[in-house]
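Have a look at the structure below, then the notes.
Left out: one protein chain. Kept in place: all the others.
Chain naming follows the written order as A and B, and within any one chain the residues start at number 1.
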Amino acid sequence: MPESELNHESPERTLVSGDLAAFSRISGVDLANVLRIARDRALVLGNAGLAPGWHDAGFALSDLSAGLAVIDLSGTGLADLAARGTTADLMGPGPSRTISFAGIPVVVEPKDDAVGLHVERGHLAYIWTWFAAVLREPSA
Amino acid sequence: MQLFTCPFCGPRPETEFHFGGDADNDRPGAEASDASWTDYLFFRHNRKGPAREIWMHLSCREAFLMERDTVTHTVTATLALGGEA
Partner (left out) sequence: MSGWRTGAGWALDRSESLSFTFDGKTVPTFKGDTVASALLASGQRIVGRSFKYHRPRGFWGAGSEEPNGIADIHGAQHRPNVQMTLEPAAQGLRLRSINGHPTAEHDRMAFLDRFSRFIPAAFYYKTFMRPDWHLFEPRIRAMAGLGRLDLAAQGFGPSASVNTTCDVLVVGAGPAGLAAAKTEAKAGRKVILCDEGMHVGGSLLYRPARIDGQEARDWVAAMVAELTALGVRILARTTAFGRYDHGLTGLAEAQPGGAAPRIWHVRAAETILAAGAIERHLPFANNDLPGVMSAEAGLHYLARFGVAVGRRVVVATTNGTAYDTARALHEAGAEVTLLDLRGRAAAGQHPFRIIAGQTIETALGRRQVEAVRLASGERIEADTVLVSGGHTPTVHLYSQAQGKLRWDEGLRAFLPGDPVPGLRVIGAAVGIYDLSRILPGQGVVATAYGSSTALWPKPRAKGRIWLDMQNDVTTKDVELAHRENLTSVEHLKRYTTLGMANDQGRMSNLPGLALMAELTGRSIPETGTTTYRPPFSPVPLASFAGLRGGELMNPVRRLPLEAEHRVDGALFREYGGWLRPAWFGPDEGAVMREAKAARQGVGLFDGSPLGKIEVIGPDAAKFVDFIYYNTMSTLKPGRCRYGFVLTEGGAVYDDGVLVRLDENRFIVSCSSSHVQGMGLLLEEWRQDKFDRSRVVIHDTTANYATLTVTGPKSRDLLQAIGLEAALDDASLPHMALTLGQFQGDEVRITRVSFTGDRSYELSIRADRALGLWRRLKEAGRAFDAVLLGGEALMILRAEKGYIVIGKDTDGRTRPMDLGVKGPFEKRKGDYLGRRSLHLPAVADQARDLVGLESLGAEPLPVGAHVVETVAGKRRSRGFVTTSHMSPNLNRPIALGLVEGGSARMGEVVTLHHLGQEVQARIAPVCALDPEGRLLDA
């Protein structure tokens, strides 16, 4: 029987589900800095500092550090580009950070002058090809 | 392209959603008769007009109740199941 916890570094991106308030309390992570992707689920960027699995306070963690690739978009053409890929408002407020972009699920991370699109790493080649095709076109 | 309002995420195009069948089609208990079990499996009301349906928003995987009119496509309500988080 394997020991349940090995000494490994905390994941850089963590999926957390359950009582998010409890998670915030125990981990010290401010919920304003997480990406909410469902009513009771969020993507934490950076160090959650807790082990994966169930925590009795009422939440569960899973590592997703290697599962996502992020593409940063910035520039004056951002709104035009977004209009090609989604009906959702990329920069808009709203509780949910998960949208459909170019036909695949994407988690949107608003940054200062840019937008980060977190895609499943298996989709990276596709979304990159998509961007190349769109950027070749004249703007609408 | 209809626009549905996920109770958590807000308004999104219908392609982000998955139809989950009639609402109120409660799963019978394990001792259900053959007739009531097959009713649950296969029979749908197929209402013309106001209907109550279960939909799932694929982006956030929230399953919710939608009250909509199957003729006019007007959505009168989308309600979270099991209350607010």
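Basically, a residue touches a chain if its C-beta (ideal position, glycine included) is under 8 Å from a C-beta of that chain, and two chains touch if they have at least 3 such contacts.
Since the model is a prediction, treat every value here as computed from it, not as a measurement.
Colleague: Name every shown chain in contact with the chain that has been left out of the document.
Modeller: A, B
Colleague: In the complete assembly, which of A:Ala66, A:Met91 or A:Ala114 touches the absent chain?
Modeller: Per the contact definition at the top, the residue touching the missing chain is A:Ala66.
Colleague: Touching the hidden chain in the complete assembly: which of A:Ile26, A:Ile71 or A:Leu124 does that?
Modeller: The one listed residue touching the chain not shown is A:Leu124.
Colleague: In the full complex, which residues of chain A touch the absent chain?
Modeller: So the residues of chain A touching the missing chain come out as 1-4, 6, 8, 15, 17-19, 40-41, 53-54, 58, 60, 62-68, 83-84, 86-87, 102-104, 120-126, 129-130, 133-134, 137, 140.
Colleague: Against the chain that's been left off, what residues of chain B make contact? List them.
Modeller: Touch set of chain B with respect to the missing chain: 1-3, 18, 20, 27-28, 30, 32, 34, 37-38, 41, 56, 58, 61-63, 72-73, 75, 81-82.
The definition used in the following text is that only the chains that are shown with their structure count from here on.
Colleague: How many angstrom lie between the centres of chain A and chain B, each centre taken as the mean Cα position?
Modeller: 27
Colleague: Show which residues of chain A lie in contact with chain B when the two form their complex.
Modeller: Interface residues on the chain A side: 20, 37-41, 87-88, 94-96, 98-100, 105.
Colleague: Under the stated contact criterion, what part of chain B meets chain A in this complex?
Modeller: 6-10, 12-13, 15-16, 58-62, 80, 84-85
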